[in-house]
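What follows is a set of notes on a single structure, which appears directly below.
Every protein chain but one is kept in place in this view of the complex.
By letter and in written order, the chains are A, B and C; residue numbering begins at 1 in each of them.
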Amino acid sequence: MKLKIGLLGAGRIGKLHGTNLQNAVPDAEVTVVADPFMNADMEAWAESIGIPKCTKDADEVFADPDVDAVFICSSTDTHAEFIMKAAKAGKDIFCEKPIHTDIPKIKEAIKAAEDAGVKLQVGFVRRFDRNHKTVRDVATSGDLGKIYVVKVTSRDPEGPPMSYVEVSGGIFNDMMIHDFDMVRYLSGSEVTEVHAFGAVLTDPDYAKYDDVDTAIVSLKFANGAIGVIDNCRTAPYGYDQRVEVHCEKGCVQDRNDLENEAFISRGDGVFSAKPTWFFLERYNDAFIEEEKEFVECVLNDKPVPVGGNDGLQPVRIAMAAKKSLDEGRPVKLDEIEN
Amino acid sequence: MKLKIGLLGAGRIGKLHGTNLQNAVPDAEVTVVADPFMNADMEAWAESIGIPKCTKDADEVFADPDVDAVFICSSTDTHAEFIMKAAKAGKDIFCEKPIHTDIPKIKEAIKAAEDAGVKLQVGFVRRFDRNHKTVRDVATSGDLGKIYVVKVTSRDPEGPPMSYVEVSGGIFNDMMIHDFDMVRYLSGSEVTEVHAFGAVLTDPDYAKYDDVDTAIVSLKFANGAIGVIDNCRTAPYGYDQRVEVHCEKGCVQDRNDLENEAFISRGDGVFSAKPTWFFLERYNDAFIEEEKEFVECVLNDKPVPVGGNDGLQPVRIAMAAKKSLDEGRPVKLDEIEN
Amino acid sequence: MKLKIGLLGAGRIGKLHGTNLQNAVPDAEVTVVADPFMNADMEAWAESIGIPKCTKDADEVFADPDVDAVFICSSTDTHAEFIMKAAKAGKDIFCEKPIHTDIPKIKEAIKAAEDAGVKLQVGFVRRFDRNHKTVRDVATSGDLGKIYVVKVTSRDPEGPPMSYVEVSGGIFNDMMIHDFDMVRYLSGSEVTEVHAFGAVLTDPDYAKYDDVDTAIVSLKFANGAIGVIDNCRTAPYGYDQRVEVHCEKGCVQDRNDLENEAFISRGDGVFSAKPTWFFLERYNDAFIEEEKEFVECVLNDKPVPVGGNDGLQPVRIAMAAKKSLDEGRPVKLDEIEN
Partner (left out) sequence: MKLKIGLLGAGRIGKLHGTNLQNAVPDAEVTVVADPFMNADMEAWAESIGIPKCTKDADEVFADPDVDAVFICSSTDTHAEFIMKAAKAGKDIFCEKPIHTDIPKIKEAIKAAEDAGVKLQVGFVRRFDRNHKTVRDVATSGDLGKIYVVKVTSRDPEGPPMSYVEVSGGIFNDMMIHDFDMVRYLSGSEVTEVHAFGAVLTDPDYAKYDDVDTAIVSLKFANGAIGVIDNCRTAPYGYDQRVEVHCEKGCVQDRNDLENEAFISRGDGVFSAKPTWFFLERYNDAFIEEEKEFVECVLNDKPVPVGGNDGLQPVRIAMAAKKSLDEGRPVKLDEIEN
């Protein structure tokens, strides 16, 4: 018995989920895809992977009895609304992050899903990366004793277009948000205070949009641990994604996946491949794992691995970090609506 | 325009190719699968991935006008015969290794494909592994100058059942055959002489079948290089697959892929994951790449990357190695029919 | 022509320098050692490595015409005074860090050496570690373009006795001081602002002395870069000493030296050795390099690699970090006397 899925949005991330669901998640099938800009190319893509129905109207998906669950991969401003519509229609929900950038809207959406008794999983895909997951499993297992320090390094290979920066909400919202989720995941605890330093180093245009391209955010956690995240929007050697948890009895960390494991020894040194290029390469398997877990949770009525509150908290931390950067002081999470 | 493929054999390797072709090779579709032991389970598998037709009779596949090419994944003793039938029917051919263990039969099959003007690709999948391929590309590029030494280490995580050992033709035929292909690939040259030492160390039962479980084969190449392969049928830490080419200006080698890139530092040492378990894990992506290249070569009428002669030569080297082991002396390839 | 050295202090670090100077620095010879607690054991040590004279009175060293230069390895509170006496006597000076914990005293000592025209090198030994030095050379060479982020991780294998914590001046003065030097070295720039988070996690007794055992300090640099240091007083896997500089065109970092390069692959994972235990093991070669460079600078009248101002600035940064921790706000270096 396969889970019948309606896909909302056929942009890059929508196509990624749709293709994976059809080809790599045996217990799922996409029965319809909706996109307001539905065109011949999208229809050809849908046909090529066996999605039988295409529409411009998301409401058709919510009304479709042949849809058990939805994947919300549409533009960010539609997420909360679509969650509420799907909840009302009794569909289980996978929603790409973020739910919204406005906290009351996020809470309203979460409440709608709760009230309707449908699943709501938020798309923090890095939790499903085999490297980060191993670090987290070890760190939170207790085998290494108490957690002391949580560290995350995250660098994109190249910056986004300025048109994106203009609307993205800034580095804490569009990039470090994943790392705010990651530190909660790794520590098994909530962030209580943050301090941010930021700089415009890679391209002066970031300053035009009141944004930075490089940032270091220190954190305090409810369990007593402290931590730090460093982000940079450019790293010409590829996507740099490393996490580390230092504990009482040891330290667990991960390295980047490399393009390959060959290495060349020459008179001028030893050469090896660089990290995989970007999130599509690095988190390819994690996306599939994320989709499989959602499908399995729905089919077997289990709690989802990344719930509504996991969608809310990173947004709050991002707000606190931005406030810290703006006001030049550490900011307690208590200062941000919860 | 997709390449329509008839799949011959629905055992482990047949299912692997079939599933990949349906889900991961966009330019291919499997239109029929034949297996003499076709049963409800196989049919369910075929249906689940959208193969529309199942049969017990391979001849239906050869006669099917809706089949452009065949994947021969049936038992080894049928390979040569199926190649000849497919050639006669004008179907392009992907054949799992080995074509046959008998040299005249191999040559007959190769000739049939050549005469019919159909493609014949042999399934030496390791050539498509991104690590080994990088080593080979560097070694044969000339960047490191002349090739001096070629080394291959290959260990299986656990030995096969004795029922397999009884019929497999021995370690040189069933296991080191891949490494004989690999040294030809890495060196870009032909093997001219071999010497084998072997031992029964993991399980005394290998001796019953005139086989060994551990072997070291030294090699000479036509280009002047020398080399060595070491094999062992058991390695409890997983599939050990490493190659190395030492050259005039440097050395290129690869490491194993690991299950993950996390590592734990503790008072008693640093712990990391072991190599991926076996060929299904390690060569998963290589199988897809192999299939894609075959499909692309057929669709665009390009020479296949692993042809008939590449199927023949490793069998000859295996024979020479066995002869060396039996007679306690180095054996020249000239002594083996070509 | 060897440089004749008077050694002040025959405790752990004094013996280390003395033994190295006698055995591993061919252009130096220790002609006298002074220690107020001079005893038979110290005399035996001196004799065993060929130091001809022992005394309890440091003033004998300053007055000794057979002394060209002094190594100040006595207790911290004597450093500034001994610098001034050595300067007055015209001896070149190597002084273990810190010069003093009081800024006016540090400045007075530096000025004395300058006025007397003698060399003054401060013992920040990590600059001479081959790994960190390579990172710094690459980062400041310009090959990687502009510096964006500087990171230092530093963890001791085990905490000091509480009797030391009581008088040490706290984690920023007794431990992170090395890292404050390191970030100046790696960035080639001055720190302009810091923010500190700290925690008592390894042992509640640190709180008694108004100290923390775990700290994360974010930094801003005059060249626009930002950075972070994380310290922890315990790491059961050994001395953890890693640095990283992320730049416009790449990132340069180092790994820990390990006890050995052997590794074991087993069914439960891959095991390798842990980092070298503590600073005596990790920085053994760096101490020798540091001593050689001092001796060479004196003999050839070249500027020392770590001068008086390099002794002063880390103390200022430590003060700013402590102030930040105490006051819960970022602190600009301008707030600290210079």
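Everything that follows uses one rule, which is that a residue touches a chain if its C-beta (ideal position, glycine included) is under 8 Å from a C-beta of that chain, and two chains touch if they have at least 3 such contacts.
All values derive from a computational prediction rather than experimental measurement.
Considering the complete complex, the chain that is not shown touches A, B, C. Across B:I5, B:V135 or B:A235, the residue that sits in touch with the chain not pictured is B:A235. Considering B:K151, B:H178 or B:R316, the position touching the chain not shown turns out to be B:K151 (whole complex). The chain that is not drawn here is touched, among residues A:P236, A:G307 or A:G328, by A:P236. Among the residues B:A24, B:I49, B:I103 or B:I216, only B:I216 touches the chain that is left out of the figure.
In the full complex, the hidden chain is touched by chain B at residues 146, 148-149, 151, 153, 155, 193, 195, 197-199, 201-202, 214-216, 218-220, 224-228, 230, 232, 234-237, 240, 246, 248-251, 328-330.
The missing chain lies against chain A, touching residues 235-238, 240, 258, 265-275. In the full complex, chain C contacts the hidden chain through residues 22-24, 26, 48, 50, 130-135, 138, 144, 249-257, 259-267, 273.
Going forward, only the chains that are shown with their structure count from here on.
For the pair chain B and chain C, chains touching both partners: A. Across every pairing of chains, the maximum count of C-beta contacts belongs to A-C.
Chain centres defined as mean CA positions place A nearest to the mean of all protein CA atoms. Centre-to-centre, using mean CA coordinates, chain B is 57 Å away from chain C.
Centroid to centroid, with C-alpha atoms defining each point, chain A and chain C lie 42 Å apart. Chain B has its Cα centroid 39 Å from the Cα centroid of chain A. Among all residues of chain C, those that touch two or more other chains are 235-237, 240.
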